[in-house]
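For this depiction, one protein chain was excluded, whereas all remaining protein chains were kept in their positions.
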Amino acid sequence: MQNEGEIRIPSGCAITGVISKSGERFSGETAIRSIEPMHDRSNGLGGGFAAYGIYPQNRDLYAFHVFYDSARAKEECEQVLQTSFDVTVAEKIPTRKMPQITDEPAIWRYFCLPYEKLLQSTGLDEREFVSRFVVKINTQIRGAYVFSSGKNMGVFKAVGFPEDVGRYYRLEDYEGYCWTAHGRYPTNTPGWWGGAHPFNLLDYTVVHNGEISSYDANRRFIEMFGYRCTLLTDTEVITYIIDYLNRRQGMSLEETADVIAAPFWSEIDAMDEADRKKFTYLRNVYSSMLITGPFSILLGFTGGMMALNDRLKLRSMVVGEKGDRVYVASEECAIRTVAPELDRLWSPRGGEPVIIQVNEGVRI
Amino acid sequence: MKRVYVNEEWCLGCHLCEYNCAFAATGETDMAKALKGVTIHPKIQIEENNRISFAVSCRHCDDPICVKSCIAGAISKTDGVVHVDKSKCVGCYTCILVCPYGAVMPAPDGHAIQKCELCTDNACGEPACVKGCPNGAIVFEER
Amino acid sequence: MAINYNIPEYDVLRDPQRCIACRVCERQCANEVHSFDPDSGTMKSDESKCVNCHRCVALCPTHALKIVKNPDTFRLNAYWGQNDISEIYRQAETGGMLLSSMGNPKPYPIYWDKILINASQVTNPSIDPLREPMETRTFLGKKPGAIERNPDGSIKTDSLPPQLKLEVPILFSAMSYGSISYNAHQSLARAAQELGTYYNTGEGGLHEDFYKYGPNTIVQVASGRFGVHHDYLEAGAAIEIKIGQGAKPGIGGHLTGAKITDAVSRTRMIPKGTDAISPAPHHDIYSIEDLRQLVYSLKEATEYKKPIIVKIAAVHNVAAIASGIARSGADIIAIDGFRGGTGAAPTRIRDNVGIPIELALAAVDERLRQEQIRSNVSLIVAGGIRNSADVVKAIALGADAVYIATPALIALGCHLCRTCQIGKCNWGIATQRPDLVKRLNPDIGYKRLMNLVSAWQHEIMEMMGGMGINSIEAMRGNRLMLRGVGLNEKELEILGIKHAGE
């Protein structure tokens, strides 16, 4: 059997996400309960959560979540980590023993910041430095895998059904203003924890339901820019593309969505001149970042969440609103379970991003 | 009204139109069987000289002088096609005398005349010369 | 020569039951194979003149003709083939180099046929091009590394380097006026215009009548610089510097004086009736930095408004060469594989020099990505694209677009008799004889070209839809969509694809 990274494994999935626009923090129980009714969209081969705002006391430090297959990997990784980072906290992530969750790796958490000296000497900005560092650990240290690397946020994932994974990680004990969750239905049956979703880089997390047909075109292109798609999953390449466009190219999330789920030429040709030029430019210049095939993704980032469907809307995705909460899920049941009465419920059109950001001025 | 037009520039002088015309008139389905050993009498004829060639067949004139001149009332024009009633034709050749295109000719039996009738007199559907022209030198078009 | 050592290559079979002696074959054969015997009233043939172009077969109204390989053979020999012996006789007779036309016909591996395409099943829906948009529009040209913004924050779109916009990623590749006829050129130009793509003048300049097709024309600058002047450069949508040609890498060209008619002479700006000889190298390009100078000279001459294409033959170190070109300022690289056609080339060169385009493409695309300069240039591949599946495979291997020439000529009637060099093309393509040129009616020709490319486009869309891809750029370089069959590890590695079953 080959694991993620050795073979490309397409998978069907369930996704859900909840955000409080007022920045109110709420327990992971909501996310667990929301993903639970979509049990049948997963097959027990992966589940995970991303939570934003969960480490307010360490909000200025990077929170690295790391899987270790061996003590040696841990030793090696920590050694490298300590040469580049000032590590404030190193701890085991609390878990609950459950019969449903097996083959656990060692799961550690580090709060840290890169050494200022090093940033100056490399000339890289902090986020670029961290992202390169994570890619380096994940590609070079066998048995160590950084699966969460943002500030004041964290990814929790494992092989199992998502609701079990949530309970395993005791997510009811965490409070965040935004949660996304993922249940996985891979069409092959390896069980590597790193291969579960969400996929993360810095504070970007992506949960995704779909199977993109443009995968290798996207992968081979994005790898030109220093990324290494080690997992061979859609989520990984989508995350990198978003990171590249949003963070490195400085595009807005809307513009990012306009690249990866670009309008059809027939639509562009019918636009007014300014829009036509803009969209033509984006499609032309970033053509290799167009993502085709079915996908529904939830992008989590500091201060917000973006939902996006492929341009043909080949995967279901609904959005619900209740008060200051916005819910996005593969199925309406996932929303109704946690918010039976909604102010509004709709199905976004293919390629049309839904971006929810925490209200301005709210400290997160 | 659709007419046969000749694009001289594209005529190859291959004479296939003549053979296709003659073949269409036989009503046979096998050209080899129909024309083997036969001297053909096509209603379309190629003129050739110094690498110039073109096909000539009845123009189905708007003001057909053959119709007006026919001493037997055997030529008439209906639905854009100048038609010969061979049973009325006595073969006097007045039409040959007046046709400015030289597009009317004696029928092989000599007792009447023949001319292109746009294959309305056979089962071709479209003029056989046009259908068989390899280079678009003869076209059947509305202009 | 008292003894004729050679035997006719073909036999003309005429079914006496079918032949009606209409003499179409006689009138249509520029090689004068057929003749009419008035005494017997039957047709005769001199098969020694036959090149098997099938013009007579195609026009015979009673299907009385067949051209077959002459069953007469030299004594069979597993090592010394018929061709080997014949060619020696010919060279012993003439003392000259052997000349041939069109592409390398030898049985080298055809990698296209060892690559298979993927399709969606269950996990990912295939897309029906009849019901959903299916996009084949492609832009060729250098892509900027970063966006720039206007003061109001909007994206600056005007700073984009010049691009070629193709509605379908298929262009007609270079065939010079002179090597092919006026009517062939017109057919290509009109088809390119209708299809929203481009044709390429080749190295023979641009006939004055065709300037109006300029927006769909790529003008070529080759080592002979025939017909190159300022208006010519300005006339095209892009300028192609031809370094090499897949059919004859490393050598120049030779168009015999017989083909330099009045119009050809005017277009090429050389005296009528003189041989048009292109030098093997550009004598102002002896190194990669010289190329850069020419690239920028042409850009200067055309105010940086036109993309510059550099066309090279696929040779052994093509990836490194392409890397150099990608850094030379060129906007597009065209790579011509060893199956590419020609109007005339030394047989030995055509049949033995160069490498398969599939491998060259895979190597170049991968190399440019490794060097992170793939966005500096677009890649056009040429030389042996036979059908839409080849196009799909080429794009999935990493090409932005393909050049086709042989399929275009075949669409116009070419039967690949491979005797372009004698100038008596019975199909009116590779000839300047007025009576032969007129056999290609561009009104018919351009429609056949349009049909061909439209048909391919539909097939490409169908294959894309099967893969669940609805825009061609998502297929570009998408090598996971390909699998090899019957390829060894090395070949798979170069092609960057997995073996079927993996």
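As written, the chains take the letters A, B and C, and residue 1 is the first residue of each chain.
Here is the rule we use: a residue touches a chain if its C-beta (ideal position, glycine included) is under 8 Å from a C-beta of that chain, and two chains touch if they have at least 3 such contacts.
Keep in mind that, in the parts below, contacts and distances are computed from a predicted model.
*Asks:* What protein name does the UniProt record of the undisplayed chain give, "Pyruvate ferredoxin oxidoreductase", "Coenzyme F420-reducing hydrogenase, delta subunit", "Sugar ABC transporter substrate-binding protein" or "NADH-dependent phenylglyoxylate dehydrogenase subunit epsilon"?
*Replies:* In UniProt, the chain excluded from the picture bears the name "NADH-dependent phenylglyoxylate dehydrogenase subunit epsilon".
*Asks:* Please provide the labels of all shown chains that the missing chain touches.
*Replies:* Displayed chains contacted by the hidden chain, ordered by label: B.
*Asks:* In the full complex, which residues of chain B touch the absent chain?
*Replies:* 3, 5-8, 47-49, 52, 54, 56, 59, 65, 68-73, 87-88, 90-102, 104-105, 110-111, 141, 143
FYI, only the chains that are shown with their structure count from here on.
*Asks:* Expressed in steps between touching chains, what is the minimal separation of chain A and chain B?
*Replies:* Each step joins two touching chains, and the minimum needed here is 2.
*Asks:* Please indicate which chain is farthest from chain C, where distance is taken between mean Cα coordinates of the chains.
*Replies:* A
*Asks:* When you average C-alpha coordinates per chain, which one falls nearest the overall C-alpha average? Tell me, please.
*Replies:* The chain sitting closest to the overall C-alpha centre is C.
*Asks:* Centroid of chain B to centroid of chain C, CA atoms only: how many Å?
*Replies:* Inter-chain centre distance comes to 43 Å.
*Asks:* In their complex, what parts of chain A are in touch with chain C?
*Replies:* 8, 10-12, 187, 210-218, 220-221, 223-225, 249-251, 255, 262, 264-266, 274, 277-278, 280-288, 290-294, 311-312, 314
*Asks:* Can you tell me which positions in chain B touch chain C when the two form their complex?
*Replies:* Against chain C, chain B makes touches at 7, 9-16, 19-20, 23, 31-32, 35-38, 51, 132, 134-137.
*Asks:* Please output the residues of chain C touching chain A within their complex, sorted ascending.
*Replies:* Residues of chain C touching chain A: 120, 122-125, 127, 132-133, 135, 137, 139, 143-144, 146-147, 154-155, 157, 160, 163, 369, 372, 374-375, 398, 467-471, 473-481.
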